[in-house]
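The complex appears here without one of its protein chains, the remainder shown in place.
Which chain is which? They are A and B, in the order written, and residues in each are numbered from 1.
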Amino acid sequence: MSFINSFISQTIVYTVVYTLASLGIVVSGRAGIFNVASEGIMLASASSGFLTAYLTGNALFGFLAGSLMGAVFGLIIAFVHEKFKVNQFILGISLVILGTGLSDLLYKLIIGIKLTAPRAPATPLVKIPLISKIPVFSAFLTQDVIVYFMYAASILLWWFYYRTKLGLETRAIGESPKAADVVGVNVTKRRYLSTIIGSALIGIAGAYLPILITGTYTPDISAGRGFMAIGIAIFASWRPERAILGGFLFAAIEVIAFRLQVISQRIPYQFLLMLPFILVLVVMIIFNKQIEFPASVGKPYSRE
Amino acid sequence: MEKDVKRTESSTIIRNIFVYLVSVLLALGIMAIVVLLFGFNVSKVLRTLLTSSFRTSFGFQETIKKTIPLIFTTFAFTLPFRIKFFNIGGWGQMLFGATIVTVVGLTILKSGITLPAYIMIPLLIIVGILAGGFFGLIAGSLTAKYNINPIISTIMLNFVGVQFLNFIATNPYFKDPLEGHPITLPLPKSATLGFFGGIPNSIIFAVISIFFVYILIKKTRLGYEINAIGYNLDAAKTYGINFPRIIILTFFIAGALGGLAGTFEVMNIHKKLVEGFASTSGAQYGTFGILTSLIVAGDPIGVPVAAFFMSVLLVGADALQRTMQVPVELVFLSQALIVLFIVIIRQRFERRV
Partner (left out) sequence: MEDENLVELRNIRKAFGEVVALDNVTFSVKKREIHGLLGENGSGKTTLMNILYGLYSPDKGEIYFEGKRVKIPSPFDSIKLGIGMVHQVSTLVPEFTATENIILGTEGDKYTLPINREREKIKEMSKNLGVKFPLNVKVKELSAGIKQKIEIIRALYRGAKLLILDEPTTSLVESEFQELLKSLKALVNGGVTIIFITHKIKEALQACDRVTVLRRGRVQGIEKREDTNKEKLVKLMFMEKEIRVTESAIPKVELPPCKKSKEPVLILKNVSVEGGEKSVGLNNVSFEVYGGEIFGVASVSGNGEKELAEITINPSKIKNGDILISAKSVKNYETLDVFSNGVFYTPEDRIKEGILPEGSIKENILLGHHAKKRFLRNNIFINWEEARKTALDVIKNYNVITPTEELAIRRLSGGNIQKVIIGRAFISPINLLVTHNPTSGLDISTVEFIFKKLVETRNSGSAVLWINEDLDELIIISDRIAVLHKGELKGIFEREEFDKYKIGLLMIGG
């Protein structure tokens, strides 16, 4: 029982990273912008988030900084795409490289080289009194604030896109921007908002890694999770309520692979580490027919 | 009216030069500002960055050493880019090519068979082509059959390639027991290439690859079909071009080129498999191949020039960190900015027409 508890606890923590990142991709994707820069955004936010938390001594400020860094990236993506009609994928890949360079640069310039890595301040935990007694449930809920944020965000975004007019209009943009334009929806404004908010979510996911999970920033701390979040968004069919399921799945695989590494000597650990990545491809093959995309995601729109 | 077209052609060249110049100046300008803010001597930084490749013969040789694999990884991105697909797997293809070449080379060595260089070298080159091509083939097939975006599949394969290399380089059969870092035993001498005046002999193959890609794209039927798909997929399909077949072929060739990047690094430079060889001070050849390709927008003739330019900056970045403690990432950032500016400005020009 305690094994299950500890397994879930550990998995939930990684679920946050995968889920928030893929939610961010879903949000901008629903407005038609395919954000492939997630890995770069995560790294830049991890770095800036950690540095802010470390320098201010407050973890929440770190998350704020991370989300701001994400928002800035989102603004750049929306601006360059809407104003100059640059291809979203070229833009995204360039920003991955930019984000990666920026993350290490910031750390080097501010911390430099130290013998012992600086540690991040603690993140506030939320403990709900009664539920902490229930065995499995408590593992899901005895967590830090950001985990609750993840739950709240998943539900809120589902409600937004499927139970409000504003969400209907935003989805229309992702399906057919011309149809939305013709009925008076401000396509450009929505795209800006969606991309900024989406990237901010990715930023929180990025900051979560050094602040909460490892406790310090290291180069390449995201280790491909930003890319996997793209995969999760795709086979969630861009539905916010499904992102958390995919996030949990991948987090579980990552935790299992790590634990197997420690236990078993027979399977070369490298193949266990490959597992999540191969899994993305396998899932995409299996669920190929069921996956749906917003029809216009990735394509630019102009009236003329 | 013929004059109009000729004028447009020469104005295109001038326009391109303008685009490159402005982007480089802008990006270096930003870098200069950052450098200034942190208290470095701007003119010394710029001088070190831009001229380190030319001040000593060592600098020049290092630049060529970086240009060679960069040409291959740039082509690895360029080819699928022409059919509007993004091969982010140059890195993985490079690693996998290098790994399999090492496996084959060391297996032959350990089995006691001695083969002369004129057999070993072509053999290992073919192995590298097939290995990298195989990696590319996986991504291409997934796209052709299941419509899986190659960005995702190639990135996933990159990580698989990283782990596989680590596996081989730490495996008791292959690894060098004297090294602490994951490194394999050295390849047999007959499997290695030499240097000429400090320049790796593999440069010959890099040049061959330039001709190969150029002829493929401009003169062959396959190249015509690739271009047609890039112009308009619907029209290409309507008039009989087999899209899935072209995807698979293109990704195979691209992967093969990526594999060759790794092959020659192993055969010519390190003569063994070294973990981390695909990066040069933190800059990955795969990633920088993408940047370089975006600079020239898929034009095969511009690739070697752009690759050389990027290598000059990479050598300069090394020198900057070594002599002035300026982080290499600052240069990488500027390089990413250069590409971003080029892409934006070029797009602005396109829209005018």
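A few comments on the model shown:
We take it that a residue touches a chain if its C-beta (ideal position, glycine included) is under 8 Å from a C-beta of that chain, and two chains touch if they have at least 3 such contacts.
Only a predicted model underlies this, so the values are computations on that prediction, with no experimental measurement involved.
When you scan B:76, B:101, B:236 or B:266 for touch with the missing chain, the hit is B:236.
Considering the complete assembly, chain A touches the hidden chain via residues 162-169, 172, 175-176, 178-186, 295, 303-304. One chain is missing from the display, and on chain B it is touched by residues 1-2, 4-5, 219-225, 227-228, 231-232, 234-236, 238-242.
The working rule: only the chains that are shown with their structure count from here on.
Mean C-alpha positions place chain A and chain B at a centre distance of 29 Å. Within the complex, the chain B residues that touch chain A are 38, 86, 88, 142, 146-149, 151-153, 155-157, 159-160, 163-164, 166-167, 282, 287, 290-291, 294, 327, 329-330, 332-333, 335-337, 339-340, 343-344, 347-348, 351.
For chain A in complex with chain B, the residues that touch the partner chain are 36, 80, 84-87, 89-91, 93-95, 97-98, 100-102, 104-105, 108-109, 224, 227, 230-231, 234, 268, 270-271, 273-274, 277-278, 280-281, 284-285, 288.
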